[in-house]
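Quick one: the structure is below, questions incoming.
A protein chain is absent from this complex, but the other protein chains hold their places.
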Amino acid sequence: MLRWTKRQFLTAAAIMLPLSMGAVQTATPAAAESVLRVIPHADLKNLDPIWTTAYISRNHGYLIYDTLFAMDESFTPQPQMVDSWEVSDDKLTWTFKLRDGLKWHDGADVTAEDCIASLDRWGKRDGMGQQLFASIESLTAGDSKTIVMKLKEPYGLVLESIGKISSNVPFMMPKRIAETDPFKQIEEYVGSGPFMFQKDEWVPGSKVVYVKFNDYVPRSEPPSAAAGGKVAKVDRVEWTYFPDQTTAMNALINDEVDYFESPANDLMQLLENQEGITVEINDPLGNIGFARFNHLLPPFDNADVRRAAIMAMKQEDYMAGAVGDQKFWKTCYSVYPCATPLENSVGSEVMKTGDIEKAAAALKTAGYDGTPVVIMQPTDIPLLSAFSLITAEKLRKIGMTVEVQAMDWSTLTSRRAKRDPVADGGWNMFHTWWIGADVINPMSIAFSGNPDKGWFGWPSDTELEAQRAAFAKATGVEEQKKIAAKVQERLWSIGASGELGQFFVPVAYRSNVKGLIKSPVQFFWNMSVE
Amino acid sequence: MTDTPTSSGKTDELLAVPPSSASDPNLAVLLWRHPSIFWGGILLSIMVLIAIFGPLFTGDPIELNPIKRLKPPSGESWFGTDYLGRDTFARVIYGARVSLVVGLAVSIIAVSIGLVVGMVSGYIRALDAVIMRVMDGLMSIPGILLAIALISLSGATMMTVVTAIMIPEIPRVVRLVRSVVLSVREEPYVEAAIASGTKLHLVLIRHILPNTIAPLIVLATYICGSAMLTESILGFIGAGIPPEIPSWGNIMSEGRTYFQLSPWIIFYPGIALAITVLAVNVVGDGLRDTLDPRIARKM
Amino acid sequence: MSRDDAKRTDTSVLSIRGLTVRLPEGADRDFAVEDVSFEVGAGEIVCVVGESGSGKSVTAHTVMGLIPRKDLTPVAGEVLLQGDELLTKSETQLRALRGERMAMIFQEPMTALNPVMKVGDQIAEMLEIHSPMSAQERNTRVLEVMQDVNLPEPEQLFHSYPHQLSGGQRQRIMIAMALALEPGLLIADEPTTALDVTTQAQILELIKDIQRRHGTGVMFITHDFGVVAEIADRVIVMQHGKVVEQGAAAEVIGSPQHPYTRMLMASVPSLTPPAREAVDVERPALTARNLNKTYGSLGWFKRGREVHAAQNVELVVHRGETLGVVGESGSGKSTVARCIVRLIDPTAGEIMIAGNNIAGLGERALRPYRRDVQIVFQDPYRSLNPRRTVGQSIVEGPMNFGLTKQDAIVRARDLMNVVGLSPDALERFPHQFSGGQRQRICIARALAMEPKVLIADEAVSALDVSVQAQVLELLDDVRQRFDLAMLFITHDLRVAAQVCDRIMVMQRGVVVEQGRTAEVYASPSHAYTKSLLAAAPGRNTTFGAAAE
Partner (left out) sequence: MIGYIFRRILATVPVMGVVALFVFLMLRLSPGDPAAVIAGDYATAEDIIRIREQLGLNEPIVVQFVTWIGSLLQGDLGISIFTNLPVTTLIGQRLEPTISLTLTTIIFTVVVAVPLGTLAAWKSGSLIDRFVMLFSVGGFSVPVFVLGYIMIYVISMELRWLPVQGYKSIFDGVWPFVRHIILPTLTLSVIFIALVSRMTRASVMEVLQEDYVRTARAKGQSELKVLLRHALRNAAVPIVTVIGLGIALLIGGVVVTESVYNIPGLGRLVLDAILKRDYPIIQGLILLFSFVYILINLLIDLSYCFFDPRIRY
């Protein structure tokens, strides 16, 4: 019989406690290092920005990887890793020469072979990449620093593609990593960017740590969006994910973090009034609210019904209801973000209508037969949840039968892939948003008219596809603008989606943080803590 | 040791009053002795009345009014408005309905299922071991976790929420019923019934079942209270009742972001919830003290 | 007041005068005890006797200051302990007196001892509270008092927990604890009621012995007149909170004056079996052969720990005859009864009812035979379903066997008359009846089945002596009237003597002796039977006027 006295018991407990805790390693930064403490907009779950399109993985990619080309503030591709490049007169051969001094985090030199493998893998995952590679005849290394791209036919968006600013960004990785099956995640995280990923300190769901890569050679130009010199001005960047907005805000106010990437718009009132906290809009493009119809199922297999529904969608209502403060949104009736080169107003009257009565009349004309509309409402994302509720109310008002089905976002993402009838788990509508940079030109998958390869909702329109193909081949800016307008007109006339307005997510930070870069993507270089 | 002669009990003799029977509480005396039941009951009745009739007198709890979003309490909207400009007062009143329905549904279903399973487990030895292992297993999974998992995996509807909250409660009921059955089946009057040839199901229904009722009523009130609380936590986490239904949990969940900006969105449903659960628990405590103070240890 | 009270006051350790204690509102009477006066002298054992509800325990607890003051309030009188008034003392002052100058032992030593503390420490605690002794001195003293109460190997028992001791040893520990500081007054509240008869005799002997040696005044509360006869110097008889008679033991027992006392004395069953009619031996109603019940089996992981509750029991009961089964706790007498009623399954053997062996029958096959054997249990408060009317309880059995509700009710009404209750009472619930009445109802319920065999399992043990006598009479009456074969299980030799034609003595699951009652009582052959009879308290006393 084992008999323990009370004291023995306590002693044993005291011994066991640290043992169980000792299993966890923790590291602490040295005191003198400068640290930028960040609340990212999402939890970094995936470390492979080619495998996933998640924006958080893209931001992670920008920290540790570099790109051949990069967009500047005016959305013009500028060389980043590339030193100089040439295009042959027939526009079929492109030759890129890498800058000197580029090094991987493991110390090896960056070679053309590495870049070719990286582009290859990206070309298998990314939509624009697939388009580009469809035109590429060969991609070879001239020498260790020269990449030669031969095209089958002239292609208008070569630099726009490899200088793509948002997901999937063609980040450069060492060849051995880039050779990973594009449908599997990479397992080694070596880049050539200004920061290095600290795998040991990564706590998925909570914390990610980056440290400065001392051997990085920034370009000499001043930073401009993704382009220009990427100078790391802090020794460490620490991301701590906060699932709770209130707690996150309080942490910022209490000086427990320095930078809050995407606070809820409504919290701005509180944050703005706090001493030592700056609130500003960092992303000039913002986001575009999207109401997506399922073109395969009734009632939205009828373009007139879709257009009637769009006529009911008054952007002001969505923006005021879901976003709030008017500082953070504006109406925008162009399918390309307002204040970007391709913005125009062709065919957008339908979106501008915003009138219940007119919409109701249009619906009647369209011959709506009372088929119920199933709207998927992602309840874990307040903005989209609000969009869904507002749409439901509007559609009911114009005389449609509406059923709102609540679910979380992950259920929604799996269900929206179903093309089956509603009875078998299909759907009629869902809401989402695109970041402005993603829908900056007709090549975005959001505008696809190909029901087999297109985006969920599967509009089918050959004319739309023809225009988009033409855009890809168009080489001049004016020609591009003209085709883009045609694409937009087509999109509105088939009622592909409803656009719910352009809204901006400000960032909030403590006033000792300096050097923010205006861009639709969050970059952490050039930022310093004083 | 069954044949040790004992006196009829020390306390009885000490007080020189015949042993009182638990089965005939005079209502007036009961309320007098246990004011908690009285006050709790009144509070609860008010909540029930509000739940039934309240929504008839308030505005539409789901009508959106984006212009008037996040407005503080005023004469127009007593409890202020939420982020879509919906009237929090109307929503809180309507939420009483949802919370009470969830609480009642969970406690009634859990108690019914647990009663049957517990009786079977307590009386049929062959099934006892299997049932109790399953119950142990179920009990070892943290209730809230199980509920979140069930709901988020099978989709949030009122049904799944009630089911998910209910399932983790069942083992408690089963254990209670089983323990009552095990102790009552040794009672001489049960043995007398068996000895006079009464069939098993009649023994269970006539002689054993009634003994489970008092503790089950008490347990049911606790389950009702905790179900309402669980509902709110699920709502808060975002895995509760469909959000277009204004349950207190959902209202608070939607007010989460605005806690410091518009505290009324969380404050009022929070108060309503706390008062209701408090009332239910107070009534439960009172009933427990009245019906049988010894139940306390079985729960 | 009797004439020598004034004289005795000087030597009294306890003097109670005009004590009245109020009951809380809602009780069945106003006062728990009313105008109670008596004395306990040094070196004297005073027995306070009474049936349940007589107020004897309240009196004792009032002296100790252990009554809940808000429920039970002393409103008049005085309680003097060696001349000190106790009722006006504060809780702290009382605490100093308890244990030091007055001590108490209780009925159930198992529950009266702290189960999680070593018994030695529990005795030592008494010294720790009231004396400045060092731990060493305390331990020495504890061993001393343990020796004093004749506990074997005190050094070893010191470190035992209560559950490791026998009932008698536990009560000895209680006594040792009470006497550790040699208090002037010892209050013993039914200290032997929970003990087996042989143990009881030893404990009574011990109390007498100790009291004699230490000159302690003992207030001894009991309901058992046998015990009174054994131990009392003087007797106080209480009824409904009042003292109805007091005097020297021999006087009160031998020639009671008050009618109540006389009735009580008359109710005490005699140890001498009365002459009984011979029974027709040709009509066996119940035969058990080689009956065995073993508890504990080989589990998957458990090592088998077997208990033979009944071993090779053989018995025959004839119609119109009562067979008594006598034994102490753990003797297996109830196991036998429950096997025969088939509330538990016998491990081996035969149970023959009307020529059929029912020992191994399944529940369904058994059901037709259920009506032939009926049982009346010990505890009247638990034998009737509190939620069902008496009528419902009685008609349940007959209706199981096909009687219509009307017929069953007619039968129930008849039987209520038989057991001496009004047929109109069928509509009432059990809690509206007294213990004796309930036991009558249980008998009616059993009879409603028209059984051939009636088993009374300690059926009168929980009843007060006056009620006990009536129920015994009823049982004997129905046996004759319905020509029943009766199996009478009891631990009480007096009761057995009165109603049994034959007696079977059991010890540790084995039948050690069997025979006609008169013969067994007159000349027991087995040593165990002899010791049982020798231990029966008051065996040499005649209760009440012999003439009566």
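All chains are identified by letter, namely A, B and C, in their written order; residue positions are counted from 1 within each chain.
By definition in this document, contacts are C-beta pairs under 8 Å (C-beta built on N, C-alpha and C of every residue); 3 or more make two chains touch, one makes a residue touch a chain.
These numbers come from a predicted model, not from an experiment.
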*Can you list the shown chains that the hidden chain touches?*
A, B, C
_Hidden-chain contact residue, picked from the options C:Glu100, C:Glu182, C:Glu314 or C:Asp476_ = C:Glu100
*Would you mind spotting which of A:Thr93, A:Thr413 or A:Ser460 touches the chain that isn't drawn?*
A:Thr413
*Using the definition of touch stated at the top, determine which of B:Leu138, B:Leu182 or B:Ile217 touches the missing chain.*
B:Leu138
*Residues on chain C that touch the omitted chain in the whole complex?*
64, 66, 94-100, 103-104, 106, 108, 111-117, 125-126, 129-130, 161, 163, 174, 177, 301-302
*List the chain B residues touching the unshown chain?*
10, 133-134, 136-146, 148-150, 152-155, 225-226, 229, 232-233, 236-239, 252, 256, 259-260, 266, 270, 273-275, 277-278, 281-282, 285, 293-294, 296-297
_For chain A, which positions touch the chain that isn't shown here?_
1-4, 9, 17, 20-21, 23-24, 26, 28, 43, 45-47, 52-54, 127, 183-185, 187, 203-207, 240, 242-244, 246-248, 250-251, 253-254, 256, 380, 408, 410-411, 413-415, 417, 419, 425, 445, 453, 455
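By our rule, only the chains that are shown with their structure count from here on.
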*asked:* Suppose each chain is reduced to the average of its Cα coordinates; what separation in Å results between chain A and chain C?
replied: 86
*For chain C, which residues are in contact with chain B within the complex?*
23-24, 27-29, 32, 52-55, 57-58, 61, 67, 71-72, 107-108, 190, 193-194, 223, 241, 329-331, 333-334, 341-343, 363, 367-368, 370-371, 373-375, 377-379, 381-388, 393, 396-397, 400-401, 429-431, 434-435, 442, 445-446, 449, 457-458, 461-462, 489, 491-492
*In their shared complex, at which residues does chain B touch chain A?*
62, 64, 66-67, 69-70, 83-85, 152, 155-156, 238-239, 242-244, 254, 256-261
*Can you name the residues of chain A that touch chain B in the complex?*
244-246, 249-250, 264, 266-267, 269-270, 317, 320-322, 324, 377, 379-380, 382, 385-386, 389-390, 392-393, 404-408, 411
